[in-house]
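What you see is the complex with one protein chain gone and the rest in place.
Right after this comes chain A.
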Amino acid sequence: MNNSMSNQEKPQKILPGDLAIWIFICAELLVFGVFFLAYAFARTGDIALFNASQSTLIRELGAINTLVLITSSYFVVRAVTAIRENNSKSCAHWLIATLLMGGTFLIIKIYEFHEKFSHGISLTTNTFYMFYLSMTFFHFMHVILGMVILAAVLLKTRRGGYSAQSHTGVETGASYWHMVDLVWIVLFPLIYIMR
C-alpha cells in the first residue's frame, strides 16, 4: 500500500524491466544509428540512384507493416497493464496477439524480399539495395529475436510465473519489443519515403 501511495505522489523514476535489457537496447540502437548515418552519408554520394531505386519499393506494404508494428506495441502495453492488475490470463492473450502481429510483419516482409529477389535484385545490384536489403534484413532478425523473447515471457506467464508484484520479465520483453518497433518507425520513412 505504501508503495502505491508513493507511486502516486511522484512519477516512477526507475526504468521498467531489467537494467540489462536497457544496456542491450542502447547498444542495439547504436548499431542501427550507425547504419542510418552510413545510409545518409552514402546517399549524398549518389542521390539520383537512391531516389530511382527507392521508387521501386512497395511503400504501401511498408506503411502496413508500420501500422502492424505500432499495433503490436499497443498490444504489448496491454499485456503489461494486465499483469500489473494481476491478470495472467489476459496478459497471455495480449502477448499472443503481439506475437501474431509480429508474425504478420514477417510474412509481409518476406513477400517484399521475395518480390525484390524475383526481380533479380541482390546486395550487389547497387548501394541503395545493399542498404535496403541489409538494414531491413537486420531489422527482420530483430523482430524474430523480439518474438523469441516474448514467447519465453508468454510461457512463463502461462505457468503463472508473473504477478502484480513481480513482473519485471514482462516489462523487459515489452521494452525490447518497443525498441524493435521504434527502429522500424525510423527505418520506414528513411528508406521508403525520404528523398
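Following the convention adopted for this analysis, a residue touches a chain if its C-beta (ideal position, glycine included) is under 8 Å from a C-beta of that chain, and two chains touch if they have at least 3 such contacts; residues count from 1.
We take it that contacts and distances are computed from a predicted model.
Per its UniProt entry, the chain excluded from the display bears the name "Nitric oxide reductase subunit B", taken from "Oligopeptide transport ATP-binding protein OppD", "ABC transporter permease", "Malonate decarboxylase alpha subunit" or "Nitric oxide reductase subunit B".
By the touch rule set out above, chain A reaches the unshown chain at residues 18, 20-21, 23-24, 27-28, 30-31, 34-35, 38, 42, 123-124, 127, 130-131, 134, 145.
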